[in-house]
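Heads up, one of the protein chains got dropped from this complex, but the rest are sitting where they should.
And then subunit A:
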Amino acid sequence: MRLKDLDENTTLLILKYLDPKDLISLQLTCKWGHAVASQNPLWKTLCIERYAIWNTHMLPPIQAGRDADADGAYSPQAGRFQHLYGRNNGWRNPRFAVEELKVESAFISSMHTFKADALSWEGGGELIAVGTSDGIEVTRVPGGEETEDAWWARSRMVPGAGQQESVLQAVAALPGRRLAAGTDSGAVQLHTVVGDHVELNSVLLACLAPCVDVQYCQASNKLYTVHDATYKMASPTERNTLQEFDIEKVDVVAAATEFSEQCELVCFAPMGDTASDWGNELVAGAVHGSFCLTCYHTGLPSLCYHKATTATAALCMFDLRAGLSMVQRYGTHHRSLYPHICCARSTYVFTSHVGTPVCVWDRRSMSVPVWEEQQLGNFSHWYSPGMSFQAPLRAAAHSAFYLSIEAGGDQLIGRADNGMMWLWDLSATLGWQQPQPHGAQGSWFRHTASAPWHCDEYFSDWPQQLGAWPCETSLPEMHIQNGGSFQLAGLCSDAFDRDFVSFARLA
């Protein structure tokens, strides 16, 4: 008796225990080995494990897709899950195709995507600035349809000579081929692109607390930074600060702290569209200054939810026309706050808290959130035992998100500490683009009673599980934008702690 004599079902039962390398080894033995080890069900299972999509019952049927070659002919590999697995491209439908940007430096600490035209950079297209251990590296991401292998051209601007001693925790692009970076020492660095090198020009040190976010406002030509002292367990007297820089004079022109002495600012976002119109106000997130050591050591002290119930997080409004003064402050009913928030349509503010992945606030009525996504069920349900990336150690790692919204304001992405991503279709959730039968706008409070996988409605107000990019960083940074050559860009790290940037197109 030989292995070949076993029936197909039994052979599949044996091969399901093998990993991809063993399956390929079997394929290389003979024609029979090649046929049995290439079967789609085997590779489909491996793909599901690899891309961390277990709740396939909520998704449309997964297809391997038909991939056109460069000359338009369909590849003989098309439709095979083995091909999908090997190309590291995730799902064609409905998942995303992925390209990776790897750098020579020891680690990546921050990233920023921007459009060259919007900031008068030569060459047009989309660019990505990456803060690394050596400095800032800028890579052009050309627009338009490219072949998959050459999706983005590697026209890089690399850091110039000289050792970068600080960790660049945030990066922002400035007009005229300049860049700003906030460091862990509190300094704000200004860099200039000269040829294909990024040179450090000047350093401003106005605050000793680590700079955790840097954003540039084109309308006022000002740079805004937020400095968080809690990251270094700094002395209690040191306050978290929001600063306004004049980049032409290279000087701090305004600074603000939280109105309440016990609370500290941890993040901010412009109320308008970040690309062109910032609006007249900034919204900053603040949390109570206390936090427990357990939460501190997990990386994000602002996510500590072991505080007194009165120690609630707050949203603070700053008027940009009045020298960065706080004009309003609204308490929330959450103790924790994920240190990254975003805004849409000059009025909606999106925050994330432990236990409430998404909280939507309306600037016109801030007493209660207009909509909240409740905890995404029992999180362990979403992670299979055979998953290929780390399981969340605590609920906060699963249910509080790094939020990013695309320019149109219709798609909101949340990325958890371990890399898991969720997508909300806000046009359905908030109903702002969904005309009702009688002509009125949809209700903010609408939430279909049945989950999409129960009522055959895929695009609904329920969040969609996108899958995961492996992520080891405490701040799983990611950006979403519509149009162009990519829709998602996120900081990732592999099993060997090597950092890279992933680009993805949502299929």
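By definition in this document, a contact is a pair of C-beta atoms (placed from the backbone, for glycine too) under 8 Å apart; a residue touches a chain by one contact, two chains touch by 3 or more; residues count from 1.
Here is the rule we use: contacts and distances are computed from a predicted model.
Given that one chain of this complex has been left out, which of "DNA sliding clamp PCNA", "Programmed cell death protein 6", "SKP1-like protein" or "NADH-ubiquinone oxidoreductase chain 2" is its protein name according to UniProt?
"SKP1-like protein"
Check each of A:Thr29, A:Asn221 or A:Thr294 against the chain that is not shown and name the one that touches it.
A:Thr29
Give the residue, chosen from A:Asp5, A:Glu165, A:Glu261 or A:Asp497, that touches the chain omitted from the document.
The one listed residue touching the chain not shown is A:Asp5.
I need the residue numbers on subunit A that touch the omitted chain, in ascending order.
Within subunit A, the residues touching the omitted chain are 1-7, 9-10, 13-22, 24-34, 77, 83, 86-88.
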